[in-house]
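Removed from the display is one protein chain of the complex; every other protein chain stays in position.
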Amino acid sequence: MGRYVIRRLLQFVPTVLGTMFLLHYLTSVGIQFSANPVRALFGERAPSEQLLQNVAERVGLGDPCLERKGDPCLGLFADRLEGIFLHFDFGVNLRMRPVTELMADALPYTLRLVLIAIVFEGVVGIIAGVLAALRNGGFVDYLVKTSTVAVIAVPSFVLGFVIREFVGVRFGNVLRGSGLPDWVATGLFSPGFKPDYPWATLVIPGMVLGAVSLAATARLTRTSLLENIRSDYVRTAKAKGLGQKRVIGVHALRNSLIPVVTFLGVDLGNLMGGAVITETIFNVPGLGRLVVGAARSGEATVVIGVVTFLVLVYMLASLLVDLLYAVLDPRIRYE
Amino acid sequence: MATELSASAATEMTVEAFGGVPGADASAPPLEVADLQVEFRTRAGVAHAVNGVSFHLDAGETLAILGESGCGKSVTAQAIMGILDSPPGFVTGGEVRYRGVDLLKLPENKRREVRANQIAMIFQDALSALNPVFTVGFQLAELFRVHRGTSRRDGLQRAVELLDMVRIPAAAQRVRDYPHQFSGGMRQRVMIAMALALDPEVLIADEPTTALDVTVQAQIMSLLAELQRERNMSMILITHDMGVVADVADRIAVMYAGRVVEEALVHDIYARPSHPYTKALLESVPRLDQKGNQLSVIKGLPPNLTAIPPGCPFHPRCRYVQDNCRQPPVPPRYDVAHRHISACHYWPEVRGDE
Partner (left out) sequence: MSDIGAARAEVSQVPTTTGGMPEAEAPEQRERSASLWADARRQLMRSPVFLIASGYILIVISMALLPFLWTRKDPRACDVVFARQGPSAEHWFGTSIVGCDYYAHAIYGARTSLIIAVCATAGVTLLGGVLGMVAGFYGGWVDTIISRVIDIFLALPFLLGAIVFLTVIKIRNVLTVTIVIVVLAWPVIARIMRGSVLASKHLDYVQAAKALGATNTRLMFKHIMPNAVAPVVVYATILLGTFVAAEATLTFLGVGLQAPAVTWGVMITQHEALFLQHPGLLLFPAGLLFGTVLSFILMGDALRDALDPRLR
């Protein structure tokens, strides 16, 4: 096990550097082939080269390599890495406010949202998948199969929007007239985030965020369990005279959940992408809305900084999931 | 000794000894299969996997079931154990009697008690037959914990004893290892330990050595033979390898297309095979003194189980075939000699041919 952990850690470092460089290269090439984002600050007015250069340097986009198309900008890359890992500096926005400040404000909301989504997707997804597999061919199975495909096919921004309108606005209005407690009518069924109810108003957005992943989790659990039920070791367990509950609940399930758990870890990346959409629709002041807002207003440095942070978080989570996988599957430990 | 006890005490003792299976009769053979029929309902049609298989097993004896892939031998074993994948498999007829009690008519919870306690099974590929995420100790101890209510610590203790019994070195350490950490032969020993844990009366071994190499094969077979002798346990050995059978079995039943086509004592089958299929099987074994000649094969393929030919199922490939072989009914079990039956209309000719 120790050797596996060390190997994973050693693989982790170059991968992090590689991804950081990929992000860096994508953005540098993008800037090289279009205009320097700093220009957008000046709107219609054409600033002098000197002024442009000064402003650009102050926000970290002043390196002359950004003028040369195709230059990998290694100097800039080294500076950025130094900033991130030694000073925890993710850049500044065009008004010189540190991105880390902006992120600190936004982070708690995104964390809550993602937490709700993961719990929702994990619990409901696994239960639905198990039920569908156990009653294979039955009504529950059919229901799970069709509803999951439908949910996956609907683009999440459409799904989120429709739910917001029907559940948050229409249904919410109905509830707000009736005598239900406030946290339900105004909190739970709110069409958007309200600071008065920081958790309640995030429940539905969290569920929307987790919806597609839930569908995938349910399908994966179902397929995995169905496969394992037909495996040789389950036949042996039955031959040992073990009851159905133990055969499926202990033997089959333990093996079936391994790919599901690893999927939940990988899914974190999708949740981050999805959070961008969900926060925009439900007006949650989290990291996603921050990124979209910055993208719309051309604040390239903020976009780069926040995405870099999110990618680092995702890679850390992937590493933890990899280690967890070794705990769950003994065959991996001794590779 | 039984005569000295009162009748009710004797019955109780019997019931106790036979795992609470009501009506178990100590004088009946440990296993009797009568006209078993199993079919598989698939999209491509109904496959008749087992079509009237009958045999019995006495205490302490080894019956080998021999046949090609697809002849129904594994399905028979699974039907006896009650672990058929159902759907698509269904037992549609016949009886499986343990000590006189028809297991097929027992409720599932009683049937479950018979498994592992009275009749146990080991499988071909020990790597896939053992759960990869639990230790060997856990999987062994489980039997005691579930069937006998043993504590976790005692269960583990029993697991170590079992590993010792099947000659796995350093049992106390290895009990904490996972199946993939054992070699093929060791894994098969673990499976044997698991099957014999609760001291069953019958062991069904489904191709236990097919996945192992020859030297390991010999070790496993001799281990099985020794354990069987110690416990006076009956064994059904399912295989397609005739070399293994000769040393180990007392009787052989040859199966084809879901039927027993010949059954006899071991030496009789090798000396005087009385069914064309058996004869062809024996002839197809390569022999050193035939070096330089062409290998003899059985022409054709085993029948598609959804469309078994009428009459004798072997007739398309048989060199003794006559017209009436192609018509129904299926040849009955003819008595050929002492404890020797053959399902061929022309067995005298087959038997006489040398």
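Which chain is which? They are A and B, in the order written, and residues in each are numbered from 1.
Going forward, a contact is a pair of C-beta atoms (placed from the backbone, for glycine too) under 8 Å apart; a residue touches a chain by one contact, two chains touch by 3 or more.
Note that the coordinates shown come from a computational prediction; the quantities given were computed from them, not determined experimentally.
Chemist: Touching the absent chain in the whole complex: find that residue among A:115, A:184, A:250 or A:315.
Modeler: A:315
Chemist: Among A:77, A:233, A:263 or A:325, which residue is in contact with the omitted chain in the full complex?
Modeler: A:263
Chemist: If I consider the whole complex, including the chain that's not displayed, which of A:167, A:207 or A:291 touches that chain?
Modeler: A:291
Chemist: Which one touches the absent chain: B:92, B:304 or B:327?
Modeler: For the chain that is not drawn, the touching residue is B:304.
Chemist: Using the document's contact rule, name the residues of chain A that touch the chain not shown here.
Modeler: 14-16, 18-19, 22-23, 26-27, 30-31, 33-35, 37, 148-150, 152-158, 161, 165, 169-170, 212-213, 215-217, 219-220, 223, 263, 266-267, 269-274, 276-277, 280, 291-292, 294-296, 298, 300, 303-304, 307, 310-311, 314-315, 318
Quick note on the criterion: only the chains that are shown with their structure count from here on.
Chemist: Rounded to a whole Å, what is the gap between the Cα centroids of chain A and chain B?
Modeler: Averaging C-alpha atoms per chain gives centres 54 Å apart.
Chemist: Along chain A, where are the residues that touch chain B in the complex?
Modeler: 230-233, 235-243, 246, 251, 254-255, 258, 328-331, 334
Chemist: Which bits of chain B are touching chain A when the two form their complex?
Modeler: 78, 81, 83, 85, 112-117, 120-121, 123, 125, 128-134, 142-143, 146-147, 178, 180-181, 191, 194
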